[in-house]
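With one protein chain removed, the remaining protein chains of the complex are shown where they sit.
Each chain carries a letter (A, B and C) given by its place in the written order, and its residues are counted from 1.
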Amino acid sequence: MGAIFVDICDVATQPLDVMAGLAFVTRSPNGAENLFVGTVRGVNQGKEVLGVSYDVFESLAKRSFTDICAEARAKWGRELSLYVTHGKGRLPVGGVGIVIAVGAPHRDEAFKACRYVIEQVKHRSPICKLEHYADGDSEWTKGCELCTHEHEVAGHGRHS
Amino acid sequence: MGAIFVDICDVATQPLDVMAGLAFVTRSPNGAENLFVGTVRGVNQGKEVLGVSYDVFESLAKRSFTDICAEARAKWGRELSLYVTHGKGRLPVGGVGIVIAVGAPHRDEAFKACRYVIEQVKHRSPICKLEHYADGDSEWTKGCELCTHEHEVAGHGRHS
Amino acid sequence: MNVTIQCFGVFRSFGDRIALSVEKGTTVCELRGLLRDKLTQLDSSFDNSGLIKNSHFATETEILADSAPLEEAMNIVIIPPVSGG
Partner (left out) sequence: MNVTIQCFGVFRSFGDRIALSVEKGTTVCELRGLLRDKLTQLDSSFDNSGLIKNSHFATETEILADSAPLEEAMNIVIIPPVSGG
């Protein structure tokens, strides 16, 4: 049986820990771990970015992560283990904003479940991003309308 | 411009380093990193496994990794950075046998390129696996016939 | 009756919370219009009804359907389009 761990970390005091994610999901009978790490890009839409601040509505965000992980296990197997942590607060360029780790017996499920989790998080988790630009300006990114159900996500286009 | 790093590590003295892979591929203008980590499963086809030994034909294996990474960049963008290290020698259950890390500006390319690399490595890199069982027996896994060209891989079925 | 709307993301420019007095039986759907009026009142340059239309209302535990009725002293958060990950 796999396990699920989700958390929101205040990055000022608790940077996201990729190895903790890997360690959590590497358990028998798994042999394939897929990880997604989202980091802050130095340029967005042609503007030089110095960093971003994540605003996270914690209770609901964690609930959405747990729901999404449970859906992934329903789709790809109860033996999957999943780990999702998202940062809140300000991150510099290169800083880690999200860590998703999935452990599965075989790689196909690990890749598919990890991809599923990041797609769903981007559409369903109440998290907003404020970008800080080199010119001193800051702007909330447009984002995409919160999807209130997993079935809504499938047809959406790609976001960063 | 991205970069490519490949290596074979004798795990007795140099365990594979997942964070080194992540650090190598996390570079501007990337914001999405996908990692695949292959670990030793405790059970294979119903038999209890104590560990595996990887036999690697090093020169050709490294060359295959480099070729595969170059193909991934040709397919998904010159800005991709890729890191592939494979272990040689004996690993216990849970030990890390391969680390693939891909950094890309966006997640779609990161996932696809990482998946491409592991599929190609499994079919094209001269690496053999000896499984050590709890009953004292050891056996070379059957594996799949070496593909001498990338186009041969696409139609293959799933392996662990 | 009174409800409190917690601001989140882009709505933080209006402060942490907005208090609204609404009639009993008001639904989430109707709250959108009331909030738009309130925001325009707080900042006359605010002209983004599309943003409110694309936002959702939630409690600590669930996203509220448009048909959901508001309750006395309810704490609601307004969630604009999201961009996590």
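Just so it is clear, contacts are C-beta pairs under 8 Å (C-beta built on N, C-alpha and C of every residue); 3 or more make two chains touch, one makes a residue touch a chain.
On a predicted model such as this, the values are computed, not experimentally measured, just so you know.
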| item | value |
| --- | --- |
| Chains still shown that are in contact with the chain withheld from the display | B |
| Touching residue (missing chain; options B:34, B:81 or B:125) | B:125 |
| Residue among B:21, B:42 or B:97 that touches the chain left out of view | B:97 |
| Residues of subunit B (touch criterion as defined above) contacting the omitted chain | 38, 54-57, 59-61, 63, 86, 97-98, 118, 121-130, 140-146, 148, 159-160 |
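Operating definition for what follows: only the chains that are shown with their structure count from here on.
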| item | value |
| --- | --- |
| CA centroid of subunit A to CA centroid of subunit B, Å | 24 |
| Multi-partner residues of subunit C (each touching 2 or more other chains) | none |
